[in-house]
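First, the structure itself, so that you have it in front of you.
Every protein chain of the complex appears in place save one, which is left out.
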Amino acid sequence: MPVSLKAVAQAIGARLHGVDDIEDALVLEGVAPLDRANARQLGFMAHDRYLPALAHTQAAAVILDARHLKACPVPALVCANPHLAFARAAALLHPDPSPEPGVHASAVVSPLAMIHPSVSIGPQCVVAADVQLAAGVVLGPGCILGEGVHIGEDTRLLARVTVGAGVRIGRRGLLHPGSVIGSEGFGFARDGEAWIRVPQLGTVMIGDDVEVGANTTIDRGALEDTVIEDGVKLDNLIQVGHNVHIGAHSALAGCVGIAGSARIGRHCAIGGGAGIAGHLEITDGVTVTGMTMVSRSITEPGVYSSGVPFAPAREWNRNLAHLRRLDRLARRVGSLEAHLSPRGGADDPVAESTTQAKESQLGRDEHT
Amino acid sequence: MPVSLKAVAQAIGARLHGVDDIEDALVLEGVAPLDRANARQLGFMAHDRYLPALAHTQAAAVILDARHLKACPVPALVCANPHLAFARAAALLHPDPSPEPGVHASAVVSPLAMIHPSVSIGPQCVVAADVQLAAGVVLGPGCILGEGVHIGEDTRLLARVTVGAGVRIGRRGLLHPGSVIGSEGFGFARDGEAWIRVPQLGTVMIGDDVEVGANTTIDRGALEDTVIEDGVKLDNLIQVGHNVHIGAHSALAGCVGIAGSARIGRHCAIGGGAGIAGHLEITDGVTVTGMTMVSRSITEPGVYSSGVPFAPAREWNRNLAHLRRLDRLARRVGSLEAHLSPRGGADDPVAESTTQAKESQLGRDEHT
Partner (left out) sequence: MPVSLKAVAQAIGARLHGVDDIEDALVLEGVAPLDRANARQLGFMAHDRYLPALAHTQAAAVILDARHLKACPVPALVCANPHLAFARAAALLHPDPSPEPGVHASAVVSPLAMIHPSVSIGPQCVVAADVQLAAGVVLGPGCILGEGVHIGEDTRLLARVTVGAGVRIGRRGLLHPGSVIGSEGFGFARDGEAWIRVPQLGTVMIGDDVEVGANTTIDRGALEDTVIEDGVKLDNLIQVGHNVHIGAHSALAGCVGIAGSARIGRHCAIGGGAGIAGHLEITDGVTVTGMTMVSRSITEPGVYSSGVPFAPAREWNRNLAHLRRLDRLARRVGSLEAHLSPRGGADDPVAESTTQAKESQLGRDEHT
């Protein structure tokens, strides 16, 4: 969608630099990387490593912060947060497609569903009784909505999203293909050698501005509800167990698994492939790095890790062999210390480390 | 579904306590958490931590075991396993919806499929030739069944389940949205620099009372079949490779990956995010904790782990630096021992640990 440079600057709250009367009238047709943008496209500069690209860019204009202004050979849109400004400019120049309102002839929609006239329902959708779809909702092809699902204004289900009975989704949400919201939780009671299913009677409550990635699954609660607060962003292939609660504006990368009844705070960032055990609580403002195992509650904001970076296999295997005997190695060190300690004094580092060995002993117990 | 308190007690095999003539006639309308249940709802008490909630509950009655009876201010249903009794009561009071028998007009069903009159086939389903659906089978919206699929009595495919040609599924199964049964296994032969697909000619055989979670995938066998025995419970986003065999009543939590030809025994419990390598065997009664890597066979029942719990990132990184040099650290300890051993005697702990260092050397080889 063509928009004038001036209008873009205004919309993203940037100051225009290096623009004469002709350029002021420039119409932008899209965004592009610095090194590929043409004279109708807008570039952006978010990191010093793009300085060489900036020097040779042929973009119509570049979004950047003030300290890169001097290096910019073309008109500049100067702002404090170029990444955010770029996100807004790109959304303006490349608006999401807005399909025609109406229900495709191949969709199967219950006469008991309440559907705002501005809603678009794509081919092969299935909408059950008592579903409520607010203004501007878009269901792409192949979406399936169970009984009593409510979806707020301007939320879009891109394609082939399945939403179970009773689930509520807020406004301006974006649900990617293959995601499943409101599948049954994994709850069983032992009956001798068999497992008996515990009916999963809760639902899923999703706030405003939530994104759910492709093939991500969110289970309904067992008795209470699974809750995803406003502004949460879930990447692809994430598993959210029953009764999980995710606080506002937390972002979770791909392949994260969250077991039942875990509570994640607000403004958390969970790295790809991390695993979060059930029935624990992560406080607000926690960052968990990729492939970390969160096996107990985290009560202080901060960064937490347990991912192990790769090494050449031969080297790693040597270290592994020792890791599997670390208890013995520690005891060997203890033996050495005992051997030497008669000669040590009160402030002997060896004596001190014997104390540490005892603490270590305690540390061991907390894991057993 | 309203059921009398008396009937519930009978159905779950519980003794009624503290019930006068009026309460005996009570009709229950559902289950709810202790702290939210109203005078028509049934609560349950599975753990001492709910004692405060029990004290103030307004539930019609509470399922509990005998030792909590005194603390219960309302009628009680006393039984040995409250969790199991609750599962049964909840199933009685909240029965699964049973859609009308019949084939939805939008479904595409082969005239060569054999479908019991009690079967319900939802909108947008596709049922190929030679499919056999037994009494009480329910296909929710958007399910796709390939040629020759057989499904046993009362099995339900909730929505958008894909079942490949020739797959057989037993009775009373429950398959969640997005699951894929009978996808092709990942089998290739090298041809110079390219990979040539090995046709996957087996199928998937699933027993009775099996659950398959949302977006879980189960590959067909290469030459023989992939087998899931009776009572197995698979959570969401699990990958089951070709020729895998999972023994009866094993339960696998979300995000587990099982490589081809692994055999998992009966009554195993596999924690979330665990990875199981191919061509190995796990015996009956094994518990694998979350995020553990099973890289060789397990021949003894018991609990096995390799997940690493998180630490603050700064602390973890310090430890990691040493983990990556553990071989050197062990050699430094060896040097210290060698330095001291001339002074040691036959039963010197330092000499003993030198022997351990040699064993450790062997341990290293088994990993190379």
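Note that the chains are named A and B in the order they appear, and that numbering of residues resets to 1 at the start of each chain.
Here, contacts are C-beta pairs under 8 Å (C-beta built on N, C-alpha and C of every residue); 3 or more make two chains touch, one makes a residue touch a chain.
If you're wondering where the values come from, they're calculated on a predicted model, not measured in any experiment.
Which one, A:164, A:178, A:202 or A:265, makes contact with the chain that was left out?
If we include the chain that is not displayed, A:178 is the one touching it.
Give the residue, chosen from A:84, A:129 or A:165, that touches the chain omitted from the document.
From the options A:84, A:129 or A:165, the contact with the absent chain belongs to A:84.
With the missing chain put back, which residues of chain B would touch it? List them for me.
Contacting residues on chain B, toward the hidden partner: 106, 108, 124, 126, 142, 144, 146, 160, 162, 164, 178, 180, 183-184, 186, 188-191, 193-199, 201, 215, 217, 219, 223-224, 237, 239, 241, 255, 257, 259, 273, 275, 277, 288-289, 292-296, 298, 302-306, 308-309, 311, 314-315, 317-326, 328-329, 331-333, 335-336, 338-340, 367.
In the whole complex, what residues of chain A lie against the chain that is missing from view?
Listed in rising order, the touching residues are 30-33, 36, 81, 83-84, 86-88, 90-91, 94, 96, 104, 106, 122-124, 140-142, 158-160, 174, 176-178, 209, 211, 213-215, 231, 233, 235-237, 248-249, 251, 253-255, 267, 272-273, 290-291, 307-314, 316-317, 320, 323-327, 329-330, 333, 336-337, 340, 344, 348-350, 352-353, 356-357, 359-361, 363-368.
Definition applied: only the chains that are shown with their structure count from here on.
Using CA atoms for the superposition, what rotation angle relates chain A to chain B, in steps of 5 degrees?
Fitting chain A to chain B on C-alpha positions yields an angle of 120 degrees.
Please compute the C-alpha centroid of chain A, do the same for chain B, then give the distance between them in whole Å.
25
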